[in-house]
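Can you read through this structure? Questions will come right after.
Excluded from the complex is one protein chain; the other protein chains are retained at their positions.
When the chains are written out, they are named A and B in that same order, and each has its own residue count from 1.
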Amino acid sequence: MKIWKLILLIAVGLLFPLIGKEGYLTHLAITILIFSILASSLNILMGYTGLVSIAHGAFFGIGAYTSGILVLRHGLPFLAALPIAAAFTGLIALGIGVPSFRTRGVYYIIVTIAFQLIASEIFDSWYAMTGGGLGLRGIPRPGEIAIPGIGLLSFKSKFGYYYLVFTFTLLIHLGIRRIIHSPLGVSLMAIRDNETKALMSGLNPLSYKTFIFVLASALAGLAGSLYAHFLEFAHPDLFSFFVSVDLFLMVMLGGAGTFFGPPFGVFILEMIREFLHEFVALRLFLYGLLLILIIIFLPDGLLKPLSQLGHRLRSKIFSAKEGSGDFTGN
Amino acid sequence: MTLLEIKNLSKSFGGLMALRDLSLGIEEKTIFGLIGPNGSGKTVTFDCVTGFHRPDRGRVFFQGREITGLRPNQIALQGIGRSFQITGVFHNLSVQQNVIFSAQDKRVLRNFQSSFQASRGRPPQAMEEKIEQLLDFTGLKELKGEVASKLPHGVQKILEFGSLMLMHPEPILYMLDEPFSGLTQNELVRYLSLIRELRSRGKTFLLVEHNMRAIMDVCDWIVVLDYGEKIAEGPPREIQTNQKVIEAYLGTPA
Partner (left out) sequence: MIQVVVNGLVNGAILALMAISLTIIYSILRVPHFGLGGIFVWGAFGGFFAVTLLKVNFFIAMLLAAASMAVLGVLIEKAAFKRLRAATEDAMFVSAIGVLIALENAALLLWGEQTRSIPVPQLDFVFLLPGGVRLPAMRVLIFMVVGLAILGLYFFVKKTRMGKAMRAVAQARVAARLLGVPIDRVASFTFAMGSAMAGIAGALVGASFTFSFEMGSLSVLKAFVVVVLGGLGSVAGAIAGGFMLGVIDSFTLTYVTSQYKHLVSFSLLILILVLRPSGIFGQKLGRPQ
């Protein structure tokens, strides 16, 4: 991808809060960024390695609750709680992942669903730890840091928190991009395309699957920590089976196995959510229809056909300029 | 030296006995053929040798070392390259990516580490040259960027074969399962010449095939299976006139 596009994106990202300030737009942007981390991490699992998981919401939640509890009840600073939460989530993923890879295909998806439901039930029922159906309230925002040359950046404000999340999102996506274009990326895609052949080429699928599952889940846990401290609240409904399906839809809608697809999918679905904010049932109904339509007609996602359309339009415009004559037919 | 030694291999699935007490030995630098009617146990033999099935009884030795029961990736690292009846390529990857994958290191942590190095894990100069050489050798150079699933069937088969050559470590024994199925005459001639070229470089081949002309043409030695048992073995000329073999394929005259 051309470097100027990257710079443009980063610039837009950096300047955005100057428009949004403390308003709802910034709130929305933060949500989109956090969900992009979730979608992209799910994508390396689903789109690049071929491991369809409906448990990502659960790991999102584990990270959120862990971080919230560490700061709220044990007084850890945010910058310590975040990595611990991510690492702990990765550890749980290790425990559930390794045995689950003995299963294949639909059975594997079912195992992830079962795990998601177990996690949801624990979030809901372990009142002492998670606050159960009431949720975990009062999770504090991190404080402030001093940036040389700019001054004090407070994360207590939306403005400041935006930059925190933006930094993480950027770094994580750069890292994911590196992985995709590396031998690791090729190996994961090989496992996705033909695991038997990968096996016969000397690769051990179990070690790769374990590695990527732990990595993706740890990233989800990290996103959870960011989310919990943003909302200052955690609740089982935020990390449920339906959230996992949401994430799945985001990846599919944008295009599994592409780099920009999932964040695009996040954007589209968040826009739909905003539009239909009051009409939850209608929105979910549309999600259901969307799932069916996408998988039948656009299994590669929305981004690819849209960008191809964009290319075609662009070339039409350019050829019209160079073309013979003008519009009057001379 | 006997490169691959199969001793008393037996395997059954459910009640069905797929292999009965099969023993055979493959000398190095030979092209060895394994033939027999459908269901005679050829692919099962391959699967048992390359670790996809655990034999019920019997043992397999490669270069004098026992490899019975090892997993396929471990066997690959011993120096055995194996192709599949259903063409084994990575469909969504390009020809070049297919080949690079074969050549690169397979250890996950090593790969992760190299992603973040300055080189971004790009293959070292020496390997890049080997890859170019391979693409030349197999005639795939122009198709470097093509996605594997879009290639014609015969080209996919050649790609599969080519990627085996670049495996790391390089295979000493090539086990090819129906490599010629679906090939055009030209493609077949090309493939055979590649095999002969590699043999002259000291490689050994074990082929399962149904294309009798090709097998009789290229093999030094042939083993015939029927119902999981070895019913004949010898040079092609002898096999062609062997009564038991003819009966196995055509049935006894009424």
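Assume a residue touches a chain if its C-beta (ideal position, glycine included) is under 8 Å from a C-beta of that chain, and two chains touch if they have at least 3 such contacts.
If you're wondering where the values come from, they're calculated on a predicted model, not measured in any experiment.
**Q** Could you tell me which of A:L76, A:L94, A:L117 or A:L306 touches the chain that is not displayed?
**A** A:L117
**Q** Given that one chain is not shown, which residue among A:Y24, A:F285 or A:F318 touches it?
**A** A:F285
**Q** Where the complex has a chain not shown, which of A:H74, A:R104 or A:H277 is the residue touching it?
**A** Residue touching the chain left out of view: A:R104.
**Q** Touching the left-out chain: which of A:L42, A:I139, A:I172 or A:M252?
**A** A:M252
**Q** Touching residues of chain A against the unshown chain: what are they?
**A** Residue positions of chain A that touch the missing chain: 52, 96, 99-100, 102-107, 109-111, 113-115, 117-118, 121-122, 125, 194-196, 241-242, 245, 248, 252, 281-282, 284-285, 287-292, 294-296, 299.
Convention: only the chains that are shown with their structure count from here on.
**Q** How many Å are there between the centre of chain A and the centre of chain B, using C-alpha atoms for each centre?
**A** Whole-Å distance between the two chain centres: 42.
**Q** Could you pull out which chain B residues touch chain A in their complex?
**A** 50, 52, 71-73, 76-77, 81-82, 84, 88-93, 97, 100-102, 104-106, 108-109, 111-112, 114-116, 120-121, 160, 163, 167-168
**Q** Once bound in the complex, which stretches of chain A touch chain B?
**A** Going through chain A, the ones touching chain B are 175, 178-179, 181-187, 189-190, 192-194, 196-204, 207-208, 211, 257.
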